[in-house]
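Before anything else, here's the structure in question.
Just one protein chain is left out here, and the rest sit where they should.
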Amino acid sequence: MKELKESIIKRIKANFADAVERNDFKDNRLDFSVKKETIPAILFYLKDEMGFVHLSDVNCVDWLEDGELEVVFIVWSPADKIKVFVRTRLDRDNAVMDNLDMIWRQMNTYERELREMFGVQFTGLEAPEEFILEDWQGPPPFRRDFDSAAYAEKTFWHRPGREDAQDVRESIADRDGEEIPDFAKKYSR
Amino acid sequence: MREKATTLYIGPQHPGITGNMMVKVQVEGDTIVKARTEVGYLHRAFEKLQESRNWLQSFTLLCRFCVPEPDPVEESYARAVELLEGREVPERAKYIRVLMLELARMASYMLWYGGQNGSLGLYTMGQWSVGDRNYILDLFEELTGGRVYHMYIWPGGVRRDLPDGFADKVLRTMDYLEKRLKDYDDLMFENTIFQKRTQGVGIISKEKAVEWGVVGPVLRGCGIKSDIRIDDPYEVYDKLDFIVPTQEGGDIWARALVRRQEIRQSIRIIRQVIEKMPSGEFYNRIPNPHKWTLPKGDAYARTEATRGEVGMYIVSDGSTHPRRTHFRGAAYVHGITLLEDLLIGENVADISAIMNSLGTCPPEIER
Partner (left out) sequence: MSFFDLNGTLKPLTALKQFGKKPHTISYPKESKEAADRYRGLHFNDLDECIGCGNCSTICQNAAIDMIHIEGHDGKKGDSGLRPRVDNGRCCWCALCVEVCPTGSLSLTKDYLYVSEDPDSFLWTPGKDNPEGKEQISFFSTEETSLNVLDRVPMPELEGKERVKSFAEVVLGYNEAEARAEASRCISCGLCTEVCPEHMHIPEYINAIAAGNDADAVRIIYDNNPLPEMCGKVCTRRCEDVCAIASRGEALAIRWLKRYATETAVTADITREIVNPEIREANGKTVGIIGAGPSGLTAAYYLALRGYDVTIYESSAKAGGATMYGIPKYRLPIESLDKQIDYIKSIGVKINFNTKVGKDISFKEIYNKFDAVFMGVGFPDAWSLGVDGEDAKGSMQAFRYLYMINSGDKVDIGDKVIVVGGGNVAIDAARVSRRFGADVTILYRRRVEDMPADWEEIEGAEDEGVHIIPQGIPIKVHKDENGHVKSVEYLKAEMVPDPKGGRPKPVAIEGSNTIIEATAVMAAIGQMGDYSFLEKEFEDKIKIERGRFIVNEKQQTGDPKVFAGGDAVNRTADAISAIADGFRACKAIDEMLSA
């Protein structure tokens, strides 16, 4: 397994100079970070040249603090029994990358979802505008800066009848005249 | 003379559809020329919700990703968390998990028996298999306290140990169901109507299967041997003896035959699990859930469900809540691109049969 992993790393690095690998996983996993321009080529290469014919998963993580979106592809080789994570980071304000649904056809669905939920645009994607959401005007809702709880509060309403609920910590503090300083309150539950 | 194309809306409320989704088809005569799936009726943003729940709370949402077979989702989440945290799971818990997964597989296939036959107008089968499925639900109820949503497999192991006498009850149920499967064969697989409606319908070629990301029984129905339980073994599947059935043909019939054999393999696995299950701990206790943090990083765990590969991708930023979770459902790849393509040229009456044969599960597509 160790040798196999190393040979895969060697081949990938020989072909894709910008690939940064991680090989500290105990199981059959490898991880490569690449520039977004490399994504189509590396996925094609993994699928056609190295036997990673199965696309397990595609998804996106919003790293709001870094101003970046990370798109992660997980591919699997039935022959080598290894899964490879390929990841790339996109500028949050300009999240554009190439359409990939010619590599795996089901990628089309993933791209539609990422476009709708994270605002990642795939150049050349042919698919209806809407996927899950209907008439959605707001920001991509799966981004971290979209507060779904606040949205729900604003859009819907609470059923009356539960206003007598009390906070245990506050009710004890009130009873004792304990004054919890404001800076400490973030540590209350 | 070219027939006039008509647009039909199948769903979102339709007994032949496997949940709330819509297939918008254009038909000429009764032949489909174009199909477009419309989803969005079951979107609950579970993945986003999980971000505001802690690592333990998240787990109770998971069973709702797919109603007929919630356990593989729970298992893949639990395993992803364990992978990321490096948490050991007691051996007994692994066996109990396999027992759960296989019971769930059987229960799900028995629901499929009903759905697949119902889609062809053969309703007796559904009454039988769904009735018999209740015996499995009884087992679930006794083991987990819930019939449909079990919320039983959680990070670190399982929630409760087997109750007294449970193993014998499982074996008795297996004996009963094994006998019943013969009746099912007579009613279903030997039935001319079933054969004629399924053979040569909804064909997927081997090449297409790979190209379009087909998984699970559908892929095995195309003659490709692929099963995560063997390829990327998890829990204790590598210690169990079972075969992965395949069928050539790639049509509904082939897929049905694969499932027919798999349910028998499940019985075989369950019997082995009961025999080999070691005693000992069933749970490696997690810390206080309110303050339980996972190390920074990500993990992906995948499980073979009746619909194919389901998987849970989790990302932690080192806090008490997930940074991001993503559920990969088998229906996600089957129910949209593949279904849209597969329906072209088929008879409008076969839509529901094809959907059932693909294991389409709308709540899993939208989550």
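We just call them A and B in the order they show up, numbering each chain from 1.
The rule is simple: contacts are C-beta pairs under 8 Å (C-beta built on N, C-alpha and C of every residue); 3 or more make two chains touch, one makes a residue touch a chain.
Model, not experiment: these values are computed from the prediction.
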item	value
Among B:191, B:284 or B:347, residue touching the chain not depicted	B:191
Touch criterion as defined above, residue of A:94, A:123 or A:166 at the omitted chain	A:166
Residue, one of B:20, B:57 or B:284, that touches the chain absent here	B:57
For chain B, the residues touching the chain missing from this view	53, 56-58, 60-61, 124, 131-132, 134-135, 138, 141-146, 149, 151, 159-160, 163, 183, 186-188, 190-193, 195-196, 283, 285-292
Contact set of chain A toward the excluded chain (per top definition)	159, 161-162, 164-169, 171-173, 175-178, 180-181, 183-185, 187-189
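The rule is simple: only the chains that are shown with their structure count from here on.
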item	value
Separation of mean Cα positions, chain B and chain A [Å, integer]	24
Chain A - residues contacting chain B, complex	27-29, 53-57, 59-62, 72, 74, 76, 78, 81, 83, 85, 104-106, 108-109, 128, 130-134, 141-142, 144, 148-149, 189
Chain A contact footprint on chain B (complex, rising order)	36, 39-40, 43, 45, 47-49, 51-52, 83, 210-213, 215, 226, 231-232, 290, 298, 300, 302, 309, 311, 313, 315, 323-324, 326, 328, 332-333, 336-338, 341, 366
